[in-house]
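Note that this complex is displayed minus one protein chain, with the remaining chains in position.
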């Protein structure tokens, strides 16, 4: 059991979130199982990032869909030994939502406000801090007057409703839920801050041990992933019916279809890990002290499999 | 005056109802030293608790100085077989706590504590804690605690039963000394007929199942009571009655196995059942 | 034969070292009934525990039947003031547990349990639990439990001290009966001189601080011992010695407050200090 | 609220969750008992053990379950065993400490009596000291049960595996109050049920046997 990995199973981790739709759809379609042939697929769903990363470190997981910041952090903290990013999965799907009836119209109006992010040092938290900095605002910790409260998404919804928050930088489907259930309005769609409106929100990582021992399995996995993305691009209706099914299987109660529909509109699915954007994220994170300064984040990428599989 | 009239008391427990006292009537004059004896379970403690106000009678009435007893109060001090001292308080504080509960003005505490701890020869130990005292010393503190608030009635439930014979002898002397000096009414429960005769103006014997008064013997002897002959006369008289009751209890405990033979319970004026002090 | 030679024992506690026994030597012949008396704290229990193997001497040696005592064992049964019965076992199981620990073959259990429970008149209560029994009944079960494994020595540490006088009298009779029938060696600790004289072949009096043997009195009386005169003679003799020791202890407890006067400790052959049973 | 409760129960996931969680609870708790009781016994009776292990046990008890999650993952990977480990780690130490206290409260006289009857070694421990400390041990077991419950809820967050803890977390994550409420009510209900059906009965029986309810 212990960090031994047999050649006859691949253990894949994922999160029951909309931003993990490529993984969920692939599972529902049985794509990975097909691609792996005689090798068995074991999936593990997580509800929080640290457990997934700890599982990779512990050798209990071979591959995992995860956010870019945990992925880069996991790489750097292990001195480049734990994992590699082998493909992208999703782009976009995050936004700064503010109270609809508030007078906030631009970054300047955020001075003195209380804003939520999902977790200190996660992808959205970083985006929010970076956004404030670029607009010349300082957080309370930096001696400024903007207060950032990292808090669970569910609690954000609650607090937005109770008007105890002025805004929140959250991923989908929380953007949509804030709009519909908490009287929110989008102030910044994160895509607008990036070149080509593209930045990674979910990537596929594999453990280095797995990569070294079974590169052919990694290749099969990535190829299947890319094929699935191609399929998704042309089968939007099927995606909409498969997603809730997959979520339900993982113990998630189905969201209303309208919410799913609308949320999917703000997410793009792509196997491109967007190296430039990733490096930008890494340098932002380093500036804020969320990532070790040592190590080369660019070496976290191993793009030989995506490149050879015809990126959609 | 303590007046108990037509008092009955039942206890209901899981195993059924138990008739502890059956229309008991008893008057105790002020300043009298009354001893209650009787076989185990005959209701001695129950009777004492009724006077103390710790139990309420099912029927009948208990009045102390013409006031019906409805609750315990510091006018009736109680001493138990176990000293029931408060382990978290020093000897002095134990006595003071009694004074406080009896609403004795604080200015008097110092004097009273000293008086009574000296009376029981424990002034040296005023700052000791309970666990540092021997059993006899503990009972002496309990006695001081009972006496310090100057109650009109002193109720004692086998206060010396767990002490060794020597210590008990010493405390008998101290108790009689104190009683003589303060002229309190004392009700003293004991298993020990000799102890009862040595101490009491009156020895009341209870019979068992249900508990009722079987004998009420006036002990007309001068104190201190040392002359063996006189004490022995009373002890013998009461013992004879008690033996009948004890046999009754034994028979219930042991069933047919119990056969009272003249030889197996050595009897006689000084060596008999319960005759020892 | 129990042979105690030149045994000394200290106890080290936070408050200092205490010299409990000071080179005590004592031989007890097989089948003898020896009573140990002495003031509180003189080391009676310590001596008994040394024979039992519950304590080890600092110097000197204890041998039982020519074997040095190194640990407790079922050849030397011990009975305490508290019955120390196991509350989670029924009366029968308590006795059986003793048999099991003594490695008595299981086939004999049934018979022995019945024999000994009948001997103490508690066969009817074989399935009762400890808390359902009175104090006297508990001590009888403890006696049966001690006897059932057929130990060669019976060690008893104030076994009847917490019982009322009547129950104690009954148990005295039972114990003597059993001793007569089985001829065990008995070492019996008591505070009560009368009890000691009534039961023992020999009464050994210990003196205090440090504990040592002060008197060793052979009681040459026929059993059952009822004749007051003879018992009284011995009681009186031992009492006189004991009073000196008790005074010593009291003086330490009470300091200057203690003045032994002829009057305050009533003395005399039958009514004196510790004379009661 | 009643309606949302009903909704929470109606889809059956709660029932499945209860089954999964109870199984884990039962196994984890049993392991804690099997290890904790002898350990507590040992700590109470041996000065050496007490000085070495006692401190460690006391310190470990303060650790919240969240600290055990990474360790569980490293040692046991993504398996049932990892979840059980969190349950055991969360309840073992308190059971041990309570047992130690229970054993310390055994009247020394009982032990002396047993020794004079010839009891030694394991016999003394298992036939005398253990039953004699039953009242104290029972309260330790009760306590351990609470800790086991709470740790299980944390342990089930390791990965999605269908227990009540998971339902609670996802319910919270999705702001599905009917589910959260239903899980809470279930936990309280199960807690009360075990208390009444198991611990109260055991305690009642011990009290009757010991005669302590007479006091």
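Order of writing sets the labels: A, B, C and D. Residues in every chain begin at 1.
Operating definition for what follows: a residue touches a chain if its C-beta (ideal position, glycine included) is under 8 Å from a C-beta of that chain, and two chains touch if they have at least 3 such contacts.
Predicted model only: the values in this text are computed from it and were never measured.
Peer 1: May I ask you to name the displayed chains that the omitted chain touches in the full complex?
Peer 2: Displayed chains contacted by the hidden chain, ordered by label: A, B, D.
Peer 1: Any idea which of D:27, D:49 or D:190 touches the chain not displayed?
Peer 2: The missing chain is touched by D:190.
Peer 1: Specify the residue from the set A:34, A:135 or A:164 that touches the hidden chain.
Peer 2: Once the missing chain is taken into account, the touching residue is A:164.
Peer 1: List every residue of subunit D that touches the chain not included in the displayed model.
Peer 2: Interface residues of subunit D facing the absent chain: 55, 58-67, 70, 94, 101, 107-108, 139, 143, 146, 149-150, 153-154, 165, 168-169, 172, 177, 180, 183-184, 187-192, 195, 215.
Peer 1: Going by the touch rule given at the top, which residues of subunit A touch the chain that is not shown?
Peer 2: Contact residues on subunit A toward the absent chain are 49-50, 53-54, 57, 70, 73-74, 77-78, 114, 119-122, 148-151, 154-155, 158-159, 162, 164-165, 290-291.
Peer 1: Please identify, in ascending order, the residues of subunit B that touch the omitted chain?
Peer 2: 52-54, 71-74, 76-78, 80, 82, 84, 86-88, 97-98, 101-103, 129-132, 145, 149, 155
Going forward, only the chains that are shown with their structure count from here on.
Peer 1: Nearest chain to the global Cα centroid?
Peer 2: D
Peer 1: On a C-alpha centroid basis, what's the spacing between subunit B and subunit C, in Å?
Peer 2: Whole-Å distance between the two chain centres: 28.
Peer 1: Roughly how far is subunit A from subunit C, centre to centre by C-alpha average, rounded to an integer in Å?
Peer 2: So the centre of subunit A lies 82 Å away from the centre of subunit C.
Peer 1: Distance-wise, how many Å sit between the C-alpha centres of subunit B and subunit D, to the nearest whole number?
Peer 2: 49
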